[in-house]
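Here the complex is missing one protein chain, while the rest keep their positions.
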Amino acid sequence: MNRREPLGVAVIGTGRMGADHVRRIDRVISGARVVAVADTDAERAKAVAATVDGCTAHTDPAAAMAAAGVDAVLIASPGPAHEAALLAAFERDLPVLCEKPLTPDAAGALRVMEAEQALGHRRVQVGFMRRYDAEYVKLKALLTSGQLGRPLMLHNRHRNVASPPFFTSAMLISDSVAHEVDATRWLLGQEITAVTVLRPTPSSGAPEGLSDPQFVILETSGGALSDVEIFVNCGFGYQVQAEVVCERGTARIGDGHALITNMAGRWGGIIAQDFTERFAQAYDDEVQAWVDSTRRGEVTGPGTWDGYAAAAVCEAGVRALEQGGRVDVALVDRPPLYR
Amino acid sequence: MNRREPLGVAVIGTGRMGADHVRRIDRVISGARVVAVADTDAERAKAVAATVDGCTAHTDPAAAMAAAGVDAVLIASPGPAHEAALLAAFERDLPVLCEKPLTPDAAGALRVMEAEQALGHRRVQVGFMRRYDAEYVKLKALLTSGQLGRPLMLHNRHRNVASPPFFTSAMLISDSVAHEVDATRWLLGQEITAVTVLRPTPSSGAPEGLSDPQFVILETSGGALSDVEIFVNCGFGYQVQAEVVCERGTARIGDGHALITNMAGRWGGIIAQDFTERFAQAYDDEVQAWVDSTRRGEVTGPGTWDGYAAAAVCEAGVRALEQGGRVDVALVDRPPLYR
Amino acid sequence: MNRREPLGVAVIGTGRMGADHVRRIDRVISGARVVAVADTDAERAKAVAATVDGCTAHTDPAAAMAAAGVDAVLIASPGPAHEAALLAAFERDLPVLCEKPLTPDAAGALRVMEAEQALGHRRVQVGFMRRYDAEYVKLKALLTSGQLGRPLMLHNRHRNVASPPFFTSAMLISDSVAHEVDATRWLLGQEITAVTVLRPTPSSGAPEGLSDPQFVILETSGGALSDVEIFVNCGFGYQVQAEVVCERGTARIGDGHALITNMAGRWGGIIAQDFTERFAQAYDDEVQAWVDSTRRGEVTGPGTWDGYAAAAVCEAGVRALEQGGRVDVALVDRPPLYR
Partner (left out) sequence: MNRREPLGVAVIGTGRMGADHVRRIDRVISGARVVAVADTDAERAKAVAATVDGCTAHTDPAAAMAAAGVDAVLIASPGPAHEAALLAAFERDLPVLCEKPLTPDAAGALRVMEAEQALGHRRVQVGFMRRYDAEYVKLKALLTSGQLGRPLMLHNRHRNVASPPFFTSAMLISDSVAHEVDATRWLLGQEITAVTVLRPTPSSGAPEGLSDPQFVILETSGGALSDVEIFVNCGFGYQVQAEVVCERGTARIGDGHALITNMAGRWGGIIAQDFTERFAQAYDDEVQAWVDSTRRGEVTGPGTWDGYAAAAVCEAGVRALEQGGRVDVALVDRPPLYR
């Protein structure tokens, strides 16, 4: 199959994350449209549905999945509701993108795995979005290339400005370090075999009773170590950093640079070789901005006057190149339309 | 107007840049579709049209613009063909995104401006895509904020690995420095009043007869200076850098970091405050990847096994947190479906 | 006391480190001179003594300490010889700079402490030279300032290109991590209360049987954690890095920058405020180079021709400033003396 028509998606859960996915499918990405949403809060579901042409609102996830035109399901409801929603999607044999966690506990995840195996084919993608982050993707590619040799250790930092009021000490593991758990498994291509959690004296910036920061050590099936500083009330910013230490060098991401390596007596990064690499996103954003403003009936961005001014300056520049010295640029008066 | 249905776009020119825009509208961005393409090379037009459902191929730009469902025009033909295509679009009063240069010379640009003024409203956006690059956008926002005071100088570096065979010394100005001409005007909000071009002894890496590198000095209506190193055979990579020197500090982009400022005794950059800021693109890419693979009938990305493994590790982690010491992680055997 | 005459130093041990200290006292620093050296290898002692005017060579440390003009002792012999040398210095009540380790074991160190207490005053400085490294000094000053709040965790990396042939797994701790042990105590101002050592699968770049790398976790009396990656066969370079994570920010040193902080939404470093700060070392090196070459009867460095050329260019520059445009620089022919 390689379908031409857009994928019809039912979005389950219209809280912060679900509503953002609806916006994303409707206005950012290509090839899909939201045809139904579901939320236990009927008003919230309706409000979100109203932002999309032809989208229906439901309170029952199964009803949303049964709506006309649904080809796939995106689950963004709270974790405890995931298992039921996944099983409902499996009943209709629909592909699913399920936000993390798959389920809050391993037992629930095992039941989901069994149900999916009963279907006989894979239907679920789990929302570990770091695997799609450009820096992580480059780090993974570098590890896969073998240039650095076998990975021995992975050092992770995960810092949030402040934790939400309901956050517990256990959630630093199950909600936050969960990302490093997947990143460790994915980057190293190994399972995790043991966990140790160390608790330094909490920061006075952390809420009373919260064990924050924590230092977590993951051991892997290949004999590697992955340590994680998790600090959810660091106060200064959101920072996700990773450094892989390999047999012949190290590579790190997340500190305001792109990927930085240590190798053979040199530290540093890659220089793009082409404007399509350096400015790919700028081209996407430019054309999206033009489409959006045109649909609104507006003209934004650089206009004809800017094109003219550039042409006039370049003409003067070419004269300056050819004859030497300084060449004045003369522009016509700026017409009212372009002021 | 705030139309719901996708914008129908005619793409004029299906060379490298035009074909890439067709792909972008079809598969990357949201809210538009390509309904017609035109190219003087009929075969090339047909080949590109065949990649998009319901897209027609033409050799005459005006015919493409007249095709059913065309709401807007994207011009990506060679520069000398722009003026005629723009005037044809004006005849139909269609909004246009015109790749740079607007026209190869100032005289042509003036004629386009006159025609647009005759329409009575603006219709043209010119493809100066640096205005949409995340780093330039941050630099512009910082200048607009006034934190650094008035800009005094702008230092630009523009380096390409190697120039194409047809490149002339004048094209270093009209084709390459053209970008810095617009960036200078946009960042400083001033017109350029004079140009000087200096020619150091050419690099031995440049083709015989090409004056490469060049050093260009732009003077502006506000008394600022903008200097440009243009070096199109630097050999080592594609690099676009800019540093604005203001009354109270400087800010630079393009050297492998994000925006770096010098201010009040400190150099450095911004730390994101939120995961939506840091990982916005990763979420977009994740959902796009899911939509794309689902439309192909495939499941890619992290799956149920990964969700289960993360749940099992986090459970062990929470136990390790609560009881202290090292806790083993026990996973079930990996079922064949997930191998 | 605030003595004017140079300090007379006996250097015990003239191996690599001892010989380097002799050179340092003789040719780099001010206010001291080497008057005696001792080494169990009499030839080596003589060879080193011969590089310094009036320096005597000995095989017995106590004899070197008894030599005429000895005011202080620098111990750079192998660790097992330290205790006896320290006690010999105490007999003469001489101040000592003792290379690390003070003694190879805690029991020996306790005996030295008892002997020093019997003297009734402190006589020993131990060679933990990281406390004198400019980056560590800045990190300590920042912690002391309280700007970042209380330290919670310290992450250390300690990497060597390759270990010497005699290196054992235990020496990664006692010889290498010993530096981080002191740095942790000094930076945090706390004692260490517990140690854990984790051993990932060794690198294939490490000698057979050597457990390299290791990951060490130090717990402190104030409830902080200090983790150390020690990797003595990393292959790519010598790297010592430290990041302190505090309640309101983090600070790190050692990755090719100076001190970098994360604080209040910004990452970055300090900009010097004055040329004396930025170029202090350059002035020291310049005058030292002049003194050294003058003592050799030579003139090196920039000379009169360079002073003349600078004056001529600056004269032209001032004319260019005043009259605008480009001003040629005319130099006299370069006289033979300056070629």
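Letters A, B and C mark the chains as written, and numbering starts fresh at 1 in each.
In the analysis below, a residue touches a chain if its C-beta (ideal position, glycine included) is under 8 Å from a C-beta of that chain, and two chains touch if they have at least 3 such contacts.
The shown structure was predicted, so the numbers you read here are calculated from the model rather than taken from an experiment.
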Contacting the left-out chain: of B:P80, B:G265 or B:G297, that is B:G265
Only one of B:V245, B:A258, B:A280 or B:L331 touches the unshown chain, namely B:V245
In the full complex, subunit B touches the hidden chain through residues 149-150, 152-153, 155, 198, 200-201, 203-205, 213, 215, 217, 219, 222-225, 227, 229, 231, 234-237, 239, 245, 247-250, 255-256, 262-267
Absent-chain interface residues of subunit A come out as 260-262, 265-271, 273
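Keep in mind that, in the parts below, only the chains that are shown with their structure count from here on.
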With centres defined as CA means, the chain nearest the overall centre is A
Across the interface between the identical copies subunit A and subunit B, with over half of residue numbers shared counting as same and under half as different, the residues used are same
For the pair subunit B and subunit C, the C-alpha centroid-to-centroid distance in angstrom is 49
Expressed in whole Å, how far the mean CA point of subunit A lies from that of subunit C is 44
Residues in subunit B with touches to at least two other chains are numbered 269, 271, 273
